[in-house]
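Below you'll find the structure I mean.
Up next is chain A:
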Amino acid sequence: MCKNVLWLLAGGALSGFAATLANVDAQALLRQSDILRNGSASYVVHIKITNFEGARQDEEHLYAVSQKGLDKTHVEFLSPREKGRYLLMLGDDMWIYLPDTSRPVRITPLERLTGEASNGDVARTNYAYDYDAVYLRSEKVGEAECHVLELTAKRKGSTYHKIEYWLRVEDARPVKAEFYLTSGKHTKSATFDAYLEEGGRTRLARLTIYDQIRKNSHSVLEYSGFEARELPDKLFHQGRLDRF
Partner candidate 1 sequence: MRKFLLLAFRNVFRNKRRTLMTLLVVAGGVAGLLLVGGFFSFMFWGLRESTIRNGLGHLQIFNAEHFRRDEAHVLENGLNNYQQITSIAQRAAHVRGVTARIEFYGMISNGQKSSIFMGSAVDPAKEKGMGFEPRVSAGRYLDGNAQGNEALIGAGLARSMSVKPGDGLTLLAVTADGALNGIDIDVTGIVTTGFKEMDDRLLTITLPAAQRLLQSERVTNLVVGLDRTENTDAVYAAILPQLGGSRQEVAIRKWIDLASYYKQVRTLFSGIFVFLGVIVFFMVVMSSANTLMMAMFERTREIGTMLAMGTPRSWLVGLFVTEAAITGVLAAICGVAAGVGLGALLNRSGIVLPPPPGATGGLSLRVIHEPGLMIGAAALVLITLAIASLMPAVRASRLRIVEALGHV
Partner candidate 2 sequence: MEHLVRIEMVSKRYALDHSFVTALDEASLRIQSGEFLAIAGPSGSGKSTLLNLIGCLDRPSSGRILIDDIDTGTLRPVAAAALRRDKIGFVFQTFNLIPVFTAEENVEYPLLLHRMPESERRRRVAEALASVGLSDRARHRPDLLSGGERQRVAVARAIVHRPALVLADEPTANLDTKTARQLIDLMRELNRRLGLTFVFSTHDQRLLDRTDRIVRLCDGKVIEDTDDQEVRDAQVSVVGI
């Protein structure tokens, strides 16, 4: 009898340990995947977003994203019609600044930036900062063996309430994601289509976001011009600034 109890205890401890191991793994995995998306602690990258309605291509929009640390983002609108506009995210708060106005308008990361891309899809890409990861299972996607993580929002500034995240086993590269709202509604999905080798690093080159409600729409985000750079704090100043 004693022996059985011992075996039970051991078994319990082992699975608990395995679980904890898995948990530790999940968050670490997430951090790893973030590096592939963000590349550096402080950087500037250009994104071109093309929106599609069915097969038809709509306008392109250009943005310059400046990220400092995990929670400061400045997104400048570069398209000719949108010149002078920028987004600022500090901690959990986000604002949009419009030319010819003297104060910003408070917005949320979930609101649409353009097409299927929410503000947060562009300005908030350090998932480990915003979400708690739990290991679900492993799954094969196409050719790749993937870890499947369930991410739950842990901050007010998190874009989505829940994300299902497929990361490639060999290098934690994001393969695809499913996004869920607080109500549980499956709102969008994304595929991480292409990665670039540059300067010894691998970084996300292309991301496609699909609308799960209006099944016909999707947006393609193309990343280019990555530059790891020191960024001054005053770029992320909440008050009104003239062009930086």
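A few remarks follow.
Everything below uses one rule, namely that a residue touches a chain if its C-beta (ideal position, glycine included) is under 8 Å from a C-beta of that chain, and two chains touch if they have at least 3 such contacts; residues count from 1.
A quick word on the picks: all candidates are chains of the complex that A comes from, given by their letters.
All values reported here derive from a predicted model rather than from experimental measurement.
For chain A, the touching candidate in this complex is 1, chosen from 1 or 2.
Of all the residues in chain A, the ones that touch candidate 1 in their complex are 81-82, 85, 96, 98-107.
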